[in-house]
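For reference, the structure I am asking about is given below.
With one protein chain held back, the other chains of the complex are shown just where they sit.
Coming up: chain A.
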Amino acid sequence: MANANISSVPIGSEGPRARWKYLDNILGRSGPFTDPDWVPGETVIESLERAKLLVIGAGGLGCEILKNLALSGFKDIHVIDMDTIDVSNLNRQFLFRHADVGKYKAEVAAKFVEKRVKGVKITPYCGKIQDKDEEYYKQFAMIVCGLDSIEARRWINATLVGMVDENDEDSLKPLIDGGTEGFKGQARVILPTMTSCIECQLDMHAPRAAVPLCTLASIPRQPQHCIEWAHIIAWDEERKDITLDTDDPEHITWLFQKALKRAQEFNIEGVTYSMTQGVVKNIIPAIASTNAIVAASCCNEAFKIATSTNPFLGVPDTENYMMYTGDEGVYTYTFQHLRQPDCPVCGDDSRARPLQVNPNSTLQEFLDGLAERPEAQLKKPSIRSEEKSLYYQSPASLEEQTRPNLSKKLNELLENGEEVVISDPAFPTQFKYQLTFKE
């Protein structure tokens, strides 16, 4: 074992680094996991303090992540969140108080942590990650995500993969992603273009339960259907000029009243205001301790990557994904999620994802099936092959011209083995499939 090299770092319970006593035990001497050429002491402490980190999300996970990073010795942290504080957040988003309701999460969280951990600087941005460009993301050493949206994760993932420049070391930004759903959660580390990315791992997310529009429009069966109808159809019919803001109580109340009336017409019981809010905002029940466990794992990885004190998740050809299940006892499993060579984001561009299809199914059936595939989950897909415009959602004239294709069979439209590209305005990337016909 390497000899302890304590150098000039003052270790002890007094002095300016008293708060970091235990951290300094790791940073101030070599350990069994440090590389032979790793130098403990001031340099590594400095690199930890100088590392500029971006935290995406200041909600349940984000509060934990910000607190942990600040208490791990990071000093330059940025945080993005577009949401404002709702009274229902207060049970687990512990950086917020009742008086903060209505204020921006990123701002309040930043102030709170700055106040409690002296010397840390937290820069909030209250807005969408999509507001920022590559130049912005380039300034960070790494990015830690505590999001509840798959779409946002895919966006930042595609952005970070797209940023990698083979000739520029600084263009590669490790992405540490935490996610929770009830008693389940995961922490994963992605080294864009080197290891499996969020797009490669999309099959790990369960598809969102989407009800066909025709069901909502004609035969609602559940209170949620009435809410979705109000959300998707009634709003556009009656309030098309107003952009729906799911944080605006007046908007939620309007949807609630509409849904309630419709539920009465169809003799459906159970529509409430909070259910309306839950359906419209796609709220997943959150357990505070799951957030704490997943955030802790994410921040451990961030610390290890920044300091090289210990091996971290995500080293190519090693484990990169930690899943946690707490609904029956405690179970964690850490494994290597393999990179998909045909990933539409990080995969080799020249290859499309192979997909076996029934040549006798119609294009409409094929598209419906895609909406259910975990890796696609498309809402408004447009699709073409090299030769044919198979179906376009817009512009209107092209939609009309390509609509007849929907009822045609795949073998009337395509040859066996042809590539199709599917785009959807909700996603920055396009999906490519190579369709082979099943016998």
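Please note the rule applied: a residue touches a chain if its C-beta (ideal position, glycine included) is under 8 Å from a C-beta of that chain, and two chains touch if they have at least 3 such contacts; residues count from 1.
We adopt the following convention: contacts and distances are computed from a predicted model.
According to UniProt, the chain absent from the figure is "NEDD8-conjugating enzyme UBC12", selected among "Dna-directed rna polymerase ii subunit rpb7", "NEDD8-conjugating enzyme UBC12", "Cytoplasmic tRNA 2-thiolation protein 2" or "Ras-related protein Rab-30". Between the chain not shown and the residues A:L54, A:V161, A:I268 or A:A306, the one that touches is A:A306.
Which of A:N320, A:Q340 or A:S382 touches the hidden chain is settled by the complete complex: it is A:S382. Which of A:E151, A:E181 or A:E419 touches the hidden chain is settled by the complete complex: it is A:E419. Across the interface with the omitted chain, chain A contributes residues 35, 141, 166, 169, 172, 174, 191, 193-194, 305-306, 308, 315-316, 341, 348, 350-352, 380, 382, 384-389, 392-398, 401-402, 417-421, 423-425, 430, 432, 434.
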